[in-house]
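Note that this complex is displayed minus one protein chain, with the remaining chains in position.
Then we have subunit A:
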Amino acid sequence: MEELDGEPTVTLIPGVNSKKKQMCFDWGPGEMLVCETSFNKKEESETKPGCPFIYIIRKDIDVYSQILRKLFNESHGIFVGLQRIEEELTGKSRKAQLVRVSKNYRSVIRACMEEMHQVAIAAKDPAIGRQFSSQVSILSAMELIWNLCEILFIEVAPAGALLLHLLDWVRLHVCEVDSLLADVLGSENPSKHDSFWKLVTILVLQGRLDEARQMLSKEADASPSSAGMCRILGDLMRTMPVLSPGNTQTLTELELKWQHWHEECERHLQDSTFASSPHLESLCKIMLGDEAALLEQKELLNNWYHFLVTRLLYSHPTVKPIDLHLYAQSSLDLFLGGESSPEPLDNILLAAFEFDIHQVIKECSIALSNWWFVAHLTDLLDHCKLLQSHNLYFGSNMREFLLLEYASGLFAHHSLWQLGVDYFDYCPELGRVSLELHIERIPLSTEQKALKVLRICEQRQMTEQVRSICKILAMNAVRNNRLGSALSWSIRAKDAAFATLVSDRFLKDYCERGSFSDLDLIDNLGPAMMLSDRLTFLGKYREFHRFYGEKRLTDAASLLLSLMTSQIAPRSFWVILLIDALPLLEEKEVVFSAEQTYELMRCLEDFASRRPVWREPGVQRIQEDVENTKLEMLRLALARNLGRAIIKEGSLEGS
C-alpha cells in the first residue's frame, strides 16, 4: 500500500463515547454506516445503554449543494457532447474544438461561482455566508488551475504566444483592477485620487500598458512639472515590442527588438530621467523587470504566479514552455521569501508548470472534496492524448478510475444518478459492471422512477437487472393488493413464474369469495395470456364464466372440458371445475355429448383416485365428507347426462 499523503481527518460521531465503547462500520456505495457495539474497550461491564442510533457518514456533501447541482448537470452535458464528437475530431480543428470544450467547462465553473457569490452576499446568517464564500474561493481555485492546464496542456501555446495566454490568465483572476479603474476615472480629478499611483502600478504589472499610458497623460495634464517625464515613460510604454496574435514576426526578431527597447529603458534609468518622481522611477524599474522593484509591490501582486508572469513579461517575454518551471520555482521562493510555506494550490500550480500532469491530478484529488474536477479534467486531457495509459493497481487506467469514482458518488444522490449512468457508459472496462451493480440499488419510490431505470437497463441489454427490478416491483404490487400492476410488471419482464404467482392469487381470491376481483384486468388480458400456463387458464376460465353468463352453453361446455383435459388447470382447482360442470349437466337441454360425458367421468375418477388422504381428524374430515357428497352428486349427474345423451344421439332427431 502506498504511504499516506496526509494525515486523515478525525470525525467525531455524536452520542458515541469512543473511549468506552467500540464502533462497528460497514461501507456502502458512497457512504458508511456506523453504530455502537456492545463490546467494551475496558473489561468493566457497563449496563448503561449506549447510543441507540445508526449513523450514516457521507464524505461527499457537495452532491447535495443546491448551486453545485447546476455544475454537475451542465458539465454532464459537456462531457457527453465531448465523448460523442470524439470520432469527428481530426486534424487541425481538433485542438480548437478541445479548447472550446475546455472553455465551456470553465464558463460553467464561473457561472456557479457567480451565483454562489450572490448567495454568499445575500446570506443573512454570517456563518452560512462564510461557508458560501469559502466555496466560492474553492471554485475560483479550481477555475484557476483548469485555466492554467488549458493554456499549458490543451492549447499548448508556443513561446511568445505562451506569455500572452499567461497574461490573460492572470488578468482574469485579479478582478479588482477594473473596479478601481472605473473608480479613479469616474472621479473629478483622477490624478489626485488616492489610489491613482496604485492603479497605474497595477496596470503596468498586468501589462496593460495602453491604459497605463492614458492614466499618465492625465497626470501630465494635471501637473505640468512632470509632463515631460510622463511623456517619456508613456513613449517607452508605447514602444514596448509585443507579440500580437496576428503578427508574423519571428521570435528572434521579437527578441532583438525587445533587447533594444530594454536597453533604452535601462539608459533612461541610468540617466536619472525619472529621478524627481519616485513613482515614475519605480514604474520604470518594474518595466525593466527588476526583481527588487517587483517584490516591493508584493501587496499589489497578491500572489506568486502574478509575480511570475510579470517578471517573465518584463525580463523573458519569449520564454519557452519547458523553461517555465525554473522561473516558477524561483518566483515562488522569492515571493514567499521563506516566511510562509507553499499551500496546496501553489504546489498544484508548480506541478502544472513542470508539465507533470499526474502530479497535478494527484494533488487536486487530495485537496478537493469531490471527484468532479479531477474526473472531468482527466477525461479532457485524455482526449488530448496526454495521459499515457499507465495502469493503476486496480486494473483500469486513471481516467476510468476517476470517472468511476465520480459516477459512484453521483449514484448516492436520489436524482443525480441519471447523470452517473452516462459516465459509466463511457468507461470501457469496468463501466458496465459498475452500472449493473449500482442500478439495482436505486430506491424506487414511484413507478415513474422505476420506468426510467428499466428503460436504462433495457437500452443496454441488462436483462438480469430488468428481471430483478420487475420482480421487486411486482412483489411490492402483490403486497399492496395491486394485482393488475403486478401482472403488468411480470409481463414487462416476461417473467412466467411471477405471472403464475399472480394468477394463483386471483384463483385463490375466487375460491375464497366465489367471484373474481379485477374483472377489467382478466377480461382484457389479450396476448399476454400466453405468458404462463396459469395465466392462460385464468383467462380461459373467466371466458367460461362469460359464456355461461351469455347462455352460450355448448361453447361453455366444450371450453370447460378442454380446460380439464389440457392439464393446465392446477390440481387444487379441479374440484371447482368439476362442480362447475354440475349446472351444465342439470340443464334441460343436453349440453354435453356422450363423448364429452365419458371424458368428464374419466376426469372425475382421475381426480378422485389421486386425492390426497388427509390424516388429521376433525375439520378435515368434515371437508372430506362435503367433498365426497359433491362428488357423489356429480357421479349421479354424469350418469343421468350420459343416459340422456345416448338417447338423444341414438334417436333420429339427434343424429
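FYI, a contact is a pair of C-beta atoms (placed from the backbone, for glycine too) under 8 Å apart; a residue touches a chain by one contact, two chains touch by 3 or more; residues count from 1.
Keep in mind that, in the parts below, contacts and distances are computed from a predicted model.
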| item | value |
| --- | --- |
| Candidate names "Elongator complex protein 4", "Origin recognition complex subunit 2", "Histidine kinase 3" or "Nucleoporin Nup43 isoform X2"; UniProt protein name, chain not shown | "Nucleoporin Nup43 isoform X2" |
| Residue of A:G129, A:P321, A:P344 or A:G484 in touch with the missing chain, whole complex considered | A:G484 |
| Hidden partner chain, touching residue among A:N73, A:S134, A:S223 or A:S276 | A:N73 |
| Of A:T90, A:T446 or A:S651, the residue in touch with the unshown chain | A:T446 |
| Where the missing chain touches subunit A, by residue | 69-70, 73, 76-77, 81, 415, 418-419, 445-448, 451-452, 455, 478-485, 487-488, 491, 517-518, 520-521, 524-528 |
